[in-house]
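Excluded from the complex is one protein chain; the other protein chains are retained at their positions.
And now, chain A:
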Amino acid sequence: MRNAELLRSALQSLRANPKRSFLTTIGITIGIAAVITILALGNGVKKRLSDEFNTTQNGEQYTYLYFTPNDSQSAASGFTETDLNAIEERFGAKVKKAAISHETNNASVSPLVGNERVNNATISLFKRPTSKISIIAGRNLTTNELLTEEPVILMKESLAKKQYQTVQNTVGTSVSIGDHDYRVVGVYRSQANTYNDNKYGADLIGGTKLFYSGTTATTGYGIKLTFYQGANAGKVTKKIKKYMEKKGTSAHDGTYMAVDAGAELTKVNNMITGLTAFISAIAGISLFIAGIGVMNMMYISVSERTQEIGIRLAVGAAPQNVMAQFLLEAIVLTVGGGLLGFVIGWLLAGIISNFMPYHIHAVITLNSFLLAFGVSASVGIIFGILPAKQAANKNLIEILR
């Protein structure tokens, strides 16, 4: 018998009992869905870890140290070259490089908007005009302006409305940040920016070149520390923070804060890894029980369809044809359940990731698919083989009598 025919008759007999077939697959579906969900979230966390934070491609880690002045009008310079040299000298064994952080995505600033100081504002900096924002008043920045360091800037809709009521009023007003006074040439529509992870959602958008010219080139409120491979970045960063609190140039004018985004994510990662083991164990039990359900159903099916088996054997089916048919039925059942579980797991992971911190996305890989397919097919084979053998070894004479 051709393989396509075997598959066809397997599907045919499963369709004859749709409710029973469906109920039998539920266990497999739940087991696979649970595993896929947790794997997708775990992969999401790992991807976020390696993509965004803490680890560069060659395995180096980096952290940030920020200075916040006590007084927002303060003239404190934050980190200076003196500080950087001191850090490199003292922690040179671990720290490969300490540099003023020229953050371009959602850098923290305290601009003077009109006459009012706005604390905790963010600015994203670009070398070329971006088309990922939609201008609702005025115009976008031009390539030429950014190149020639024109003091022009764009403001977010929400900030503009708060300060000037309408976006039209905002165009032409001035914003001062650090040494520079900027003219607002356009207002763009607000975008979501919950975890400061969307650079197009910052309060202000300006040019990189002008922003980091003058004193901001050698001093700044943030430094980026790059560590040698294997160094305990989190621990050393804390030591550097303590050192700066004692000996830093601006130690008396403000406070220091270490940001090790990787450490936070590592916590989440560890939690997910633990959860993965736990859920995998539960899923394993679920799959085992589901497998026994499949076996039970196949035994029932074999005894219900004794006549059919006899007829097939009588018209010339070889015992292995009959065995293949019943085995295939079990596999179709479990793989069907497994693929359904895969889809449900995918959707579930997508939904759950909306409620996860740090903007973690569910990541489904080809391996997850192969795992779902492989595990469910194996369950079908393992728990289907005995009933299928029983079907193939039925005594033809006794059936037909």
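The criterion applied here is as follows: contacts are C-beta pairs under 8 Å (C-beta built on N, C-alpha and C of every residue); 3 or more make two chains touch, one makes a residue touch a chain; residues count from 1.
One rule holds in what follows: contacts and distances are computed from a predicted model.
Going by its UniProt record, the hidden chain of the complex is named "Putative ABC transporter ATP-binding protein YknY" among "Putative ABC transporter ATP-binding protein YknY", "Multicomponent Na+:H+ antiporter subunit C", "Membrane protein" or "Ubiquinone biosynthesis accessory factor UbiJ".
In the complete complex, the hidden chain is touched by one of A:16, A:351 or A:370, namely A:16. Of the listed positions A:119, A:320 or A:354, the one in contact with the omitted chain in the full complex is A:320. Among A:2, A:19 or A:252, only A:2 touches the chain left out of the display. Here one chain is not drawn; of A:99, A:135, A:282 or A:311, the residue touching it is A:311. Residues 1-2, 4-5, 8, 12-13, 16, 307-308, 310-321, 396-397, 400-401 are the ones on chain A that touch the missing chain.
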